[in-house]
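Omission of a single protein chain aside, the complex is shown with its protein chains in their original locations.
The first chain written gets the first letter, and so on, giving A and B; residue counts start at 1 in each chain.
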Amino acid sequence: MITIETFVRILDLGGTFVFAISGALAAVNRRLDIFGILVLSFVAGNFGGIARDLLIGAVPPAALTDGRYLLVSVLAGLITYFLYSGVDRLRTPVLLFDAAGLAFFAVAGAQKAIGFGLSPVMSALLGMLTGIGGGMTRDILLTEIPQVLRSDLYAVAALAGASIVVIGDVLGVSYGVSALTGGALCFGLRYMAIRHGWHLPSAHLSAQGRAETDSSNDKKPH
Amino acid sequence: MITIETFVRILDLGGTFVFAISGALAAVNRRLDIFGILVLSFVAGNFGGIARDLLIGAVPPAALTDGRYLLVSVLAGLITYFLYSGVDRLRTPVLLFDAAGLAFFAVAGAQKAIGFGLSPVMSALLGMLTGIGGGMTRDILLTEIPQVLRSDLYAVAALAGASIVVIGDVLGVSYGVSALTGGALCFGLRYMAIRHGWHLPSAHLSAQGRAETDSSNDKKPH
Partner (left out) sequence: MITIETFVRILDLGGTFVFAISGALAAVNRRLDIFGILVLSFVAGNFGGIARDLLIGAVPPAALTDGRYLLVSVLAGLITYFLYSGVDRLRTPVLLFDAAGLAFFAVAGAQKAIGFGLSPVMSALLGMLTGIGGGMTRDILLTEIPQVLRSDLYAVAALAGASIVVIGDVLGVSYGVSALTGGALCFGLRYMAIRHGWHLPSAHLSAQGRAETDSSNDKKPH
């Protein structure tokens, strides 16, 4: 029992750290000051879990009651701030860490939703939300369309990992096994997307339709 | 009793479907992949109700506990994805469906807020939020200023419809009657706005003030 909770907590804190670095890097790139960098670190690292906790009624969210989430986020922000050029050179490692964070969050988020009595399908989706929510909020704060909505199997990998946990729960598989399997699947899909450019199709617009769409976009107020 | 609940549920699911189509269309126009399209479908179809449920303390929100909302949203997203050119050609019908969805949501949202003990004024506003919240979130995810903030009596129509339900509740009118009246008023206002360009005034800026504003906007960081 305690082992599983500790395991979940470690996954959560590890995911928080790598996601917080992604938030801090984005903030540095957009010239935010040190405070803005720390806010983006916290948001990217914790907002997926906070959104999940608000939706399942687990208030105050764990990110607010357990000081370690804040500590880990601030640490990631400060490291990025002081070692920016170093962290920035590590883009590929950061992508891999980010894939690991996604796997951690998707698995832990699905498990928490199951524990709060959500249905299997919704638990899988909340696991996905836990994985992608922080990055989405980071992008919205920087007024960019969330990358997760357009790229590289990101959310699908999270959904696949979370689904394994949910299916394992339905079938009565031990959480340790399903968490490892789901996490590995999520990480593996992200890895293939990064290395080999796997991606999802977007809607087929004819050249005609595309031109129309472009011009209608141009007319839109901004 | 059961009849009213069933009625409310049908209104809600119908509104979810047409709003989800509006989200999917916007996502296709911005070249999101199939996952992004489904997310935008779900967000546009459900986020008004989710925001309302979070605010009145009805967690987990109905959109997460009743799988039909998810089903209807995914269906709308897939239909739009596979039949894009067809759906796109239906712009005017979609606008009318959207007006119907707005009417459904405003009426059902106000009724739910009343049931949770909110005051009449706040219930009317929460009905309006239920109607406009999904579209606002859709636009924010696509980094556009929410259309509802600038156009065509959209929110005012929702507020008018929701207000009728609230007034009916205060006066002891049966819900069926006030819901139909409120829904018809909301739909009618939207119809007039679409057909005849009814709109609200914006602030009167002198030519002088307008020029100043423009240049100060230019200087703003983006």
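Note that a residue touches a chain if its C-beta (ideal position, glycine included) is under 8 Å from a C-beta of that chain, and two chains touch if they have at least 3 such contacts.
Computed from a predicted model, the values in this text were never measured in an experiment.
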| item | value |
| --- | --- |
| Which residue of B:10, B:83 or B:121 touches the chain not shown here | B:121 |
| Options A:13, A:28, A:76 or A:189, residue touching the unrepresented chain | A:28 |
| Positions on subunit B where the hidden chain makes contact | 54-57, 116, 118-119, 121-122, 125-126, 136, 140, 143-146, 148-151, 155-156, 199-206, 209, 213, 216-217, 220-222 |
| Interface with the unshown chain - residue positions in subunit A | 27-37, 39-40, 50, 54, 59-61, 64-65, 67, 70, 80-81, 84-85, 88, 140-145, 150, 222 |
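Just so we're on the same page, only the chains that are shown with their structure count from here on.
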| item | value |
| --- | --- |
| Centroid spacing, where centroids are CA-atom means, of subunit A and subunit B in whole angstrom | 28 |
